[in-house]
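All protein chains of the complex are present and in place, except for one that has been dropped.
Here is chain A:
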Amino acid sequence: MSDSLLLLAMLVVPALGAAVVAALPGDREATAKQAALGVSLVVLVLAVLAALAFDPDGERFQLTSSVPWIPGFGVDFALGVDGIALVMLLLVGVLVPVVVLASWRDTSPGRRSMRTFFAWLLLLEACMVGVFAATDVFLFYVFFEAMLVPMYFIVGSFGGPRRQYAAVKFFLYSLVGGLVMLAAVIGLYVVSEAAGEGTFSFTALNDLDIDPTAQRLLFLGFFVAFAIKAPLVPLHTWLPDAGAEAPIGGAVLLVGVLDKVGTFGFLRYCLPLFPDASREFAPLVLVLAVAGILYAALLAMGQSDMKRLVSYTSIAHFGFIALGVFAFTTEAGTGAVLYMVNHGIATGLLFLVVGMLIARGGSRLVGDYGGVAAHAPKLAGVFLVAGLASLALPGTNSFVSEFLVLIGSFPTRPVFTVLATVGIVLAALYVLLLYQRTMHGPPRGVLFPADDDATAGTAVPEPGHAAGATAASPAGVTTTGTAGTATLTRAAGVATRVRDLSRREVAVVAPLVALVLVLGVYPQPLVRLVEPAVAATMSDVGAGTPDSSEGTD
């Protein structure tokens, strides 16, 4: 296969896979799962092939292909990747099979078939590939918006109790941002038309000299969309709802990949196309970024719902990424891109582990768990790894990126950097508190019903308990999970309720744990892919210092 067709294949394979899975008869759920896993693994292989075919020292955009799509609008179906997009494609390639495997035993609320879930998942993968691989602004916009539809149905059909609210909120926030961006996209075309030939091609637009007033307006148009998507602080309120209500697989992709489209957009579109406006608005963006780091970290500490907590930690992390992007140095930018990848891995892992815990206990509340580590050491171990990766402990992948962001930002933006450092301390607090409360201490909460008698006053009755508990006890114990009828001895209760990770679950977390450790020790391959692209971006914005980039090697 020609290299330039790799990207097209990455787009078409999951889209066709989605159609096939959706067309399967309703009772063939097992086939649907296997097909989804197979298709997502094929995409992973294609992503790896693309990475191998990519030459970090070559052209900025490689593996390019382009055919006219809508000549009337000057739109091309143009695909191509730089180093930044390539690592995001690798992340997509890794996360989707993991998510498929993690959702293997999920059951949907209501009478819906999980087949539909996997079809939407594959369609989402196709859109995510498209959004990162597009080199035509119009095409990017099309995927940016189209991506909402599968995620909307994933959250709305397969999510938690408040899924309707969360799905609509997610869709509307993103749609509003997207529509403002649409105005800017059209504006960009009109500007290019005035300067000669109307075009949506990124490379052609990058060569344009846009006058400052227009730059400001267009920058704001793109920025609003990306700031909602990322999300930055005043526009973040949809994420905790969507993250909390989405099914675990959806939440992993939502936070791990979809939101990265926002920060990716800053780097790919805002900075190179509108360099003057970017420099002008940078202080404002940095204020939002640092405010996000601190505010979201504080909110994370106050959450009682684990999925909301993880969502808030992500908002804090997106603050770091935005800081790295808008510090305008190559190190900070490289750090930000690595952060995008590493956050996808670390937070993805954290979401998955939390999901496994929730699958056992049937409750999302931190207070419903305690002392799990003694009975499920593997689960607790993975939880710890995920948590430490989230708080960027040295030796985990996130450390490299966080350190690069901070060291790269300090020379140009000392005040913001110092403030952001406080966020690291807060991160340690919210992660370790969560770990300590759920995994250590005396066994208590929904997983240990015998103790509910003793602490009946504090146990929160929740309808989900009974269902979750029986689902987690395939032995068919006749307990109903309510405190009064739980007559089991504690040993029996523990044996039936707290299972350690099954082989499937180990297979789900193993690749991510491996990546956390490997990329923590040896991030060089990623840095090598990313750095030239970031350097090119920073030189577009007129702020790069190529010789200082040696420090990152």
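Throughout what follows, a contact is a pair of C-beta atoms (placed from the backbone, for glycine too) under 8 Å apart; a residue touches a chain by one contact, two chains touch by 3 or more; residues count from 1.
We adopt the following convention: contacts and distances are computed from a predicted model.
Choosing from "Na+/H+ antiporter subunit A", "Phosphonate ABC transporter permease", "Pyruvate dehydrogenase E1 component subunit beta" or "NADH-quinone oxidoreductase subunit N", the protein name stored in UniProt for the chain missing from the display reads "NADH-quinone oxidoreductase subunit N". Checked against the full complex, the candidates A:142, A:327 or A:386 give a single residue touching the omitted chain, namely A:142.
Checked against the full complex, the one of A:163, A:360 or A:444 touching the unshown chain is A:163. Taking the complete complex into account, A:182 is the one of A:37, A:182 or A:298 that touches the chain left out. Contacts to the hidden chain, counted on chain A, fall at residues 68-73, 110-112, 141-143, 145-146, 148-149, 153, 156-157, 163-164, 167-168, 171-172, 175-176, 179-180, 182-183, 186-187, 189-190, 193, 217.
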